[in-house]
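Of the protein chains in this complex, one is absent; all others appear in place.
Now for subunit A:
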Amino acid sequence: MSNNRYKLHPVSTIINFVKGLKDLIIPFLIIFVANGFNVSFNPKEEGFWAELIPLVIMSIFTLAYLFNGVLKWWTFVYWFEEDELRVEYGFLIKKKRYIPFHRIQSFNYKEGIFHRIFGLVQVMVETAGSTDGKPEVILTAITKEAAKQIEQVTRNVKQNNMDSLTDVEGNVAILEDENSIIQPQRTILKMNMKDLIILASTSNSIGVVLAGVAAVLSQFSEFIPYEWIFEEVSSFIKFGFVFVTLIIFAGLLVAWLISVMITFINYYNYTVIEEDERITITRGLLEKKKITIPLNRIQAIKIVENPLKQLFGYSSVVVESASAGYGEKDKKMTLFPLISKKKVYQPLQELLPAFEWEQSLTRPPKKAKPFFYRLDFFWIVPLIGLCSYFWFPFGLLSILIIIPVIFLGLWQYKTTGFAIKGNQLTIVYRIISKVTFVVEKKRIQAIQSKQSYFQRRKNISSVQAIVMSGMTGATAKASNLNEHDAEQVLRWFEKSNA
């Protein structure tokens, strides 16, 4: 193996620098706002020099970041040696990191705007150990060929190790056969324009965008001449009503357009490919991202339907994976952001043939119905009490909140259920969105049944399964089942009954 030492592409200095600037934006803004924006450029004015101090500090920081970016690029080298990917950087404090190839779980790629101009790519190396949400090694910018080379070297080394292993065990022929069959690459899902628009309209983020637009509009309300409008309008009340409706409608439209735009930028050309026991997701318009999940790292699958999606017969699929963070904050990995409920099982079946997706569920008994909303009264009753006391008599209207809470409880009751089939456990539950949680027995870390005093009197009990996901694990809970059904899940989990 060659011991060439490779450097990053010089553009990585700029990328490092820009990334650093992003962190600085907020302190800068605070300084500016605190200053009241009155930065003067006239040296003769009083207090000019005092006002200059923040500017000077800012430029020092900026320069430091730039210098740091250059230095990091200058010292950063990576090379391959002794079946390891070795990385070294740092000027005063040298940091070295050696990663054995067989420990590498996956490579994830990201292409920002700078990367795309120069045909570069950012590589994030993921190992099993990197559960703190950060990739083990980040190569900020290298050419696409270099990225391919790293992947190729890794694959070769892994292959060689396998071969040498088989030599020892003496069944070379079989494994060589397996190696020689190059698994075809299968496209599992590709999203088109229509999907993207529906996704934009039904995702939870539209609420956030709505709030944002409302906030911006309220900022502009200073400029709307209300008095004039009211004077004019007092004689045309009907016109006023139309006007307000129009404004609300325009706000909704703008929010929707922004949401579509954001979704379009993030999810443009969303493709899921299965190849060589791993799933690869590519997406993005301006910033291209490529994420790889090895199939054997998947702990559980969640089919999530928020009420809006459920209404239109759509769902999304989320993967709980053992390695946290793909260079992103969320440990959960969205596999299919939007897929019609009717079609969802087919690609999942292709990806994970071991699972069965459609099952008849064991439901909670009728007597469990009140348990789904009774506990909520703990916080509702004091809330209503306080509201009624402080805002009498209108506060009494807060009693109405009971209706949606009970309705939601009944909805949760209707949704909840579980199914056991062979080594597979399916739990369906709802907090607000309906979640179908599918997991294999060998991926479950622990199973718990929970029973309060009141539940025991009615022979009702809840069951939850905990799987590994990032740092903390993920939990799926089927609430208020019949006691013997809950018991059944526990006994199923015991090894002696396997």
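Here is the rule we go by: a residue touches a chain if its C-beta (ideal position, glycine included) is under 8 Å from a C-beta of that chain, and two chains touch if they have at least 3 such contacts; residues count from 1.
Everything that follows uses one rule, which is that contacts and distances are computed from a predicted model.
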What name does the UniProt record list for the absent chain among "Gas vesicle protein", "Urease accessory protein UreG", "YdbS-like PH domain-containing protein" or "Biotin synthase auxiliary protein"? "YdbS-like PH domain-containing protein"
Can you say which of A:189, A:255, A:468 or A:481 touches the chain missing from this structure? A:468
For the chain left out of this view, which of A:423, A:459 or A:488 touches it? A:423
Based on the whole complex, identify which of A:94, A:194, A:442 or A:457 touches the chain you can't see. A:442
Contacting the left-out chain: of A:24, A:55, A:408 or A:490, that is A:490
Residue ranges of subunit A at the interface with the undisplayed chain: 322, 423, 440-442, 444-453, 456, 466-469, 472-474, 490, 493-496, 498
